[in-house]
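Note that one protein chain of the assembly has been removed; the remaining protein chains are unaltered in position.
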Amino acid sequence: MTARGALRLLGGAAVVLWGAFTVSFAILYLLPSDPVSIMLSQSAESLDPAQVQALRERHGLDRPLPEQYLTQLGNALTGDLGTSVTTGAPVTDLLAEALPHTAALAGLALLLAVLAGTGIAVLASWTRARWLRAALLALPPVGVAVPGFWVGLVLLQLFSFTWYVFPAVGQDGFASLVLPAVTLAVPLSATIAQVLARGLDEAWRAPYADTAFGAGASRNRVLGAHVLRNGSLPTVTLIGVLTGNLLGGTVVVETVFSRQGLGRLAEQAVTTQDIPVVQGLVLTGALVFVVAGLLADLAHPLLDPRLRGRRAAPAPRAVPA
Amino acid sequence: MSVTSERSPRATAAGRAIRGSAVEGGAVAPVGPDAATTSGDATTSDDVAPRSDVAVPPVTSDAFGSAPALLEADGLTVAYRGTEVVHGVSLRVAPGEVVALVGESGSGKSTIARALTGLLPDGGVVTGGRAALGGQPLTGLTPRAWQDLRGARLGFVPQDTGSALDPVARIGDQVAEALVVHGTPRAAARERAVRILHDVGLDAPAARARQYPHQLSGGMRQRVLIGLALANRPGLVVADEPTSALDVTLQRHILDLLTDPAGTRGERPALLLVTHDLALAAERADRVLVMRHGRIVDEGRPGRVLGAPRHAYSRELVEAAAPGAGRTAVAGPPAAAPVLEVRDLAKAFRLPGGGLPLPGRGRPGAGLAFPGWRERGTGATEPGGRASGTGVALPGTHGPDPSRPGGRASGTAGLRAVDGVSFAVAPGETFALVGESGSGKTTIARLVLGLERADAGTVVLGGRPLGRDTRELRRRSQLVHQDPSSSLDPRFTVAAAVAEPLVAHRTGTRAERRDRVAALLEAVHLSPDLAGCRPAELSGGQRQRVAVARALALDPELLVLDEPTSALDASVQARVLDLLVELQESCGTAFLLVTHDLAVVRRVAHRVAVLRRGRVVEQGAVTDILDHPREQYTRELVAAVPRAALGHDPAALAGAPTDEGEHS
Partner (left out) sequence: MSAARTGRDMTRGLRRPGAVVAVLILLVLTAWAVAPGAFTAHDPVTGIPAERLLPPGPGHWFGTDHLGRDLFARTVHGTGLTVRAALLAIAVALGGGAAIGLIAGFSGGVLDDVLMRGIDVVLAIPGLLLSLAVVTALGFGTVNVALAVGVASAPVFARVMRSRALHVRHAGYVEAARLAGSGPVAIVLRHVLPNAAGPVLVLAAVELGAVALAVSSLSFLGFGATPPTPEWGALIAEGRDYLAVAWWYTALPGLVLAAGVLAAGRLGRTFEAEGRHAR
């Protein structure tokens, strides 16, 4: 990767982050409601107009929108994402506090998903038993279709309330992490298995596989030397995209398992319509997506010599969370 | 007794359907339309007279017939998902013999090659007959037995479609793999691989061994594939269209390599050469087998097959391959104002400048792929779009990717696609622009049509220079596109497609337009019954006729023919070309013909300009230029066309053609 290429990647990432800021600002501030009136509609106690005005001034909402936008953008650049309307705590503090819990959950889920997805796809591609292949390939569509919140509840019912294997709530130690991570990993692994299986099938049918067979290579050798590497190229990009979208999945999972984390923070912020926190979470989500995309872009040339020295392939369409 | 593929059990439903219907097995055969190409032309004259597809028994009186056969197949039948596509083919190849299996797409020739190498695509099964290599049966083999056989005693050379070599593995490792799987220790195999790369004619083989396929040109990749197949000195090599993706001057060298490989010390392997090109087969083979509809319809020494074809179909092929005598220039008043006059035309393109480690990058005429105007490799006749000397267009990264704004390169380098070209076309005349891929011929056609804007020079159409207001001029020049499968909207009926120009120019009433469409369809010899059909229901030849009818709808003065037959099978090509000549004689339209095929030039053109790297090498009457070329490059082009066997002596060769652009 040349220095210029790296700069271009970083520049693109910065543009996307700025865009995400602008989009979230547009959604949250241009739509008719404003944070204070939303907050007032939520709170039971009524405030007198002077108090409302004071609140508006505190959040800078009395100024014209372009000015608000520029001020907020400037603050965001210096790491200030404002304060929570409900608790008054700085948004960055709330995010920083929640991040480690979510990172642990997401990391374990991603690991499980990659292992399970790869296992399913490679075994389905390798086996010559048609029934096994059919059975394996029937799994991913189911994994994508079952609602995450439902999987979580069923797991809880079985492992916590019936068999008492894992704790139902809380976040003490590894045991409490297992069920949420499995729940989060189900749709991820299904998507990975689908894309990888398709990639492997294409690689088996590619002319270079025929060339290798024609030279006398065995099935296992063709799989190991050619099919796995070529067939997994699209999956690398996919894993980047999935990682970027993980934050969406954690909202449901952390709510189901009553865990503290970014997802739970999001659920609470939306419930109380705490606009600065929601905006901070949207930005965090975009940041994770951009970083994951950068890592995938950097990993791609390592696997595909055609991409060395040029810009990495564009990401495939994002998979809806 | 069956040979099933070794690959994964079935993939997706879509993949299954596609594989199942693609008769040719390889990546080249388009699905539905292709199947129709060979059989659906009955409503036009595009079909051979009476079918008499009776298998001709193997001719045993030929020179090699009495020698003990190395490869022997007897009554081989192959089916895809229950549909038999090869019906009892028998053939034999003697040690050291070169046998050519000739046929059009869908004839089953590639299926035989793949059945004999155990590489039938999923769903393909040998359903009957016997095949044996040196006495060992080739049917009913276990995967293990195939592994021992393939590579060691039976080499397979696929067509380089850009992905016949693993894109993510180094060249040297891929050649070494062929040795390792047959027991050579890895270190020794690597050394041998470099030696093999040298033998197939790669410069700096040690450095090349560490490169990846995309860093090599199409010609070099084909050489690597040959080296890979020959690595273990097999007794028999099966080569499936080994040169179809290459420019004509390169084909010759690749065939030399196959028929007389270096490093074999005189013991050349037997070669089963699968090709669609009868002329090439006749020039190279000891024996020619002509296939049609899954049967061998003619067989014998090349001289016999060409001189006295036994079957109506091979007669047809021979006629299609025979170059015309060349049309004489139109006798008209020399002062007649030209329909088209092109003066000092120049056009540069911007190329991605992102450090492509390709040989000869930035050289004019490097196989440039224009977005939306790619020279398509459709089936049998490949104009060489992706396999030119340098192949700037990577598989999957064709030039500037039109589907991504980010794909547009910011650092760009200019490339002179057209560089000071002048010529004129008289009314009723066919003027041919001939050249290899990247010579700029297609760009000139686009400039003439106003689809691109020239950097310099003028295009004068009917006395008026082509300017900004091109709409009125446009109806005076029309295009017949290379690929009839993409030039017709799949949702339009034939009648609607032909009527489109009339509708666009609000010409006539509805009834008048209907009459005009009927007259045009008649002019291109299409049955009026086809007016309600959609393109998917037509054969390739019929589609091209529709495209011609549409182009003539507005009575243009100039018709631009961009490789009008290169996507068609040989026997269909001849009839479409004859139709064009006939239309020109009745309508007096001037043709600007763009082609890489000198046989097409001879058949249709009066005058020709030979292009190379965006410049005119020489121009003049077809008979002068092609029979008495003055320039070295023209001589190479003419000499590279295998037509000696067809009774036309190639022009005197003043020097061996060089392997242009292959080495950097």
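Brief remarks follow.
When the chains are written out, they are named A and B in that same order, and each has its own residue count from 1.
Criterion: a residue touches a chain if its C-beta (ideal position, glycine included) is under 8 Å from a C-beta of that chain, and two chains touch if they have at least 3 such contacts.
These numbers were taken from a predicted model, which means no experiment stands behind them.
Although it is left out of the displayed model, the omitted chain contacts the following shown chains in the full complex: A, B.
Note on the undisplayed chain: of the listed residues B:208, B:221, B:550 or B:575, the one touching it is B:550.
Across B:132, B:312 or B:533, the residue that sits in touch with the chain not pictured is B:533. Considering B:81, B:186, B:491 or B:628, the position touching the chain not shown turns out to be B:491 (whole complex).
Of the residues in subunit A, those that touch the hidden partner chain are 15-17, 19-20, 22-24, 27-28, 31, 33, 38, 141-142, 144-150, 153-154, 156-157, 161, 168, 244-249, 251-252, 255-256, 266-267, 269-271, 273, 275, 278-279, 281-282, 285-286, 288-290, 293, 317-318, 320-321.
Although one chain is not displayed, its contacts with subunit B can still be listed: residues 12-14, 17-18, 371-373, 402-403, 405, 449, 451, 471, 474-475, 478-479, 481-483, 486-492, 497, 500-501, 503-505, 533-534, 536-537, 547, 550, 553-554.
In this section, only the chains that are shown with their structure count from here on.
Subunit A and subunit B have Cα centroids lying 47 Å from one another. Per the touch definition, subunit A reaches subunit B in the complex via residues 2, 12, 125-130, 133, 198, 200-201, 204-219, 221, 225-226, 229-230, 233, 303-306, 309-311, 314. Every residue of subunit B that touches subunit A in the complex is listed here, in rising order: 6-12, 15, 19, 26-27, 117-119, 121-122, 143-144, 146-152, 155-156, 158, 161, 163-169, 174, 177-178, 181-182, 212, 214, 225, 228-229, 231-232, 352, 354-357, 394, 396-397, 404, 406-407.
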